[in-house]
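A single structure is presented below for examination.
All protein chains but one are shown in place.
Showing subunit A:
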Amino acid sequence: MVSRKIEILVGFFVSLGILALIMLALNVANAGIGANGETYILKAKFENIGSLKIRSPIKVGGVVVGRVAKIALDKNDYLPVVDMEISTDYSHFSETTAVNILTSGILGEQYLGLNPGVLVNNAGTDDDELNDLFGQEELKLLADGDFITDTKSALVLEELIGQFLFNQGGE
């Protein structure tokens, strides 16, 4: 009675609808960061991450180099630890690297700004000079899973105002 073709097309229609529901329900997007897909993880501990979210961009001088992979609370000191997934294209950050939580625009979303600090050249020509300057033997490169220690938390407006009022009161 009903031809096979019609049955197949109806099946296609129904599965398309269910697929749309699944896509909407999960809103999954594979937000790769482009170029080569290989990444490594750096961690950083903050006092306050503000409204930073998973998959927020990580930028160096405005250029996206990676994304936030995971945000979790450290069970010992109750401070948020952010896992940063950074493209292996940018793999020589030294241990002087600083990371700040910044906001794009007044109402914009928050992102992580990496400040590379002292760069370590792979070639190693200027190293002696720099090392003399810092009085160190050698600057270490950050490897997969290392913590960035120099962090600055998100600015929380209420705290800023509170601080301002407190200072005013003190004078």
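Simple rule for what comes next: contacts are C-beta pairs under 8 Å (C-beta built on N, C-alpha and C of every residue); 3 or more make two chains touch, one makes a residue touch a chain; residues count from 1.
Criterion: contacts and distances are computed from a predicted model.
Student: The hidden chain: which UniProt name fits, "Glutamine amidotransferase family protein", "Cytochrome c domain-containing protein", "Intermembrane phospholipid transport system permease protein MlaE" or "Aminomethyltransferase"?
Tutor: Per the UniProt record, the undisplayed chain of the complex is "Intermembrane phospholipid transport system permease protein MlaE".
Student: Based on the whole complex, identify which of A:N48, A:T88, A:S104 or A:T149 touches the chain you can't see.
Tutor: A:S104
Student: Which listed residue, A:L21, A:A72 or A:I161, touches the chain dropped from view?
Tutor: Considering all chains, including the one not shown, the answer is A:L21.
Student: Which parts of subunit A face the unshown chain closely enough to count as touching?
Tutor: Residues touching the hidden chain, for subunit A, are 1-2, 6-7, 9-10, 12-14, 16-21, 23-25, 27, 29, 31, 53-57, 64, 67, 104-109, 111.
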